[in-house]
Structure formats: structure tokens, C-alpha cells
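Only one protein chain is missing from this complex, and each of the others stays in its spot.
Right after this comes chain A.
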């Protein structure tokens, strides 16, 4: 269903109560608590990668600085701004859904997905440039630009794992946002599952937050 075919005016919102819950409020809180606990485990996963990058920086500053300078600082900064804007559109989707504005919710979610896609395209271009500049030490068949600084390969490998894992999370996020935008466009969705948009919003903001740590840890510190 195209966004223009969706009713513009406010529709009823609510949550269909599952049998294990007594009230809508209880179900809303349980859903958010579950998401927060999962996000905490995700934070642990990413924290290990950040820690590896910081330790390599501390132990081998002479090797890491040239590697960090090879990263595309401008693309990293632009991508941070893109994700900040996507968080705003996600907040817009949440507020629109709370007000029952079905079309507005769908449009905000589409904008969010579009910004997420722009991030991924920029990241893909950055990977291409890295490949072009021989900055992929894990490719045994291709010479590595900083082969004379073996410790830099550890940092660059960690960069690919951290940004690749973040990219995987973002790709999943874009897919879920698009599917949910399609669902929101269908009659009665906001009346039964409005809280799902808020839970998805937590995930999206968290992806944004993780990138806010990735950018300084990999691109910025001690350039």
C-alpha cells in the first residue's frame, strides 16, 4: 500500500493484550524491558570490540595512527550525521504512532529506512576505497599497504569486524523498519500493536548510539 492511500487522520491506537498479561501497561513495560535486556547483551558484544581497538591503540600507537589515518574520516563523520537524522525520523514515527497518525508514521519510518540505506551505501563505498587502497590485511592474496607495521593489521581487522557487525545490525534494522512500515499501513495495526514501534525505536536509537562510539574509537582518537 502506498503512503498516500493510507488514511491521514488519527486512528485508534492500543495494544492487543496477550494472555499472560493483565493490563496493556504491563505488556508495554514487559516488551520494553525485554528489549533493554537484549540491548545490554548487544552492548557487551560491541564493548569487547571497542576494548580491543583501544588496547591496540595504547600498545601500538606508532602502528595504529597510520592505519587510523587511512580510514575515511569524512565518510565516518557524514555517516554519524546521517544516523543522528535517522534517529530524529524514528522519534517522529514513534510520536506520530502515539497520536494515531497512521500515514505520518509510515512516512517517518520510510525516511528512517532511507537514511539507514544511505549509511550502508556510504559504508559500502568506504569499503571499496579501502579495498582499492590495499587496506584489507585479511586478504591473503592481496598486498597490504601497511605490511611493515604488523600491529596495524590487528587494528584494521578489528575495524572491519566492528563496522561489519554494526552494518549487519543496521541492515536488519532497515529490513524490520520497512516491514513494520508496511504493517502500520494496514488497517487496525496501530490499534493492536502500537507498542512495537516504540520497541523498534529503542533498537534503532541503540544502533545510532553504537555508531557514536565506533566513530571516535576507530576514526577519531589520536588521529
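Keep this in mind: contacts are C-beta pairs under 8 Å (C-beta built on N, C-alpha and C of every residue); 3 or more make two chains touch, one makes a residue touch a chain; residues count from 1.
Note that contacts and distances are computed from a predicted model.
Visitor: Refer to UniProt and select, among "Circularly permuted type 2 ATP-grasp protein", "Molybdate transport system ATP-binding protein", "Sulfur carrier protein CysO" or "Oxidase", the name of the complex member that is left out.
Guide: UniProt protein name of the non-displayed chain: "Oxidase".
Visitor: Considering the complete complex, identify which of A:17, A:88, A:176 or A:191 is in touch with the unshown chain.
Guide: A:88
Visitor: Looking at A:54, A:120, A:151 or A:191, which residue reaches the missing chain?
Guide: Hidden-chain contact among the options goes to A:54.
Visitor: Which chain A residues would touch the chain omitted from the figure, given the whole complex?
Guide: 8, 10, 29, 32-33, 36-37, 39-40, 43-44, 47, 50-51, 54-55, 58-59, 73, 77, 80-81, 84-85, 87-88, 91-92, 95-96, 98-99, 101, 201-202, 205-206, 208-209, 212-213, 215-216, 219-223
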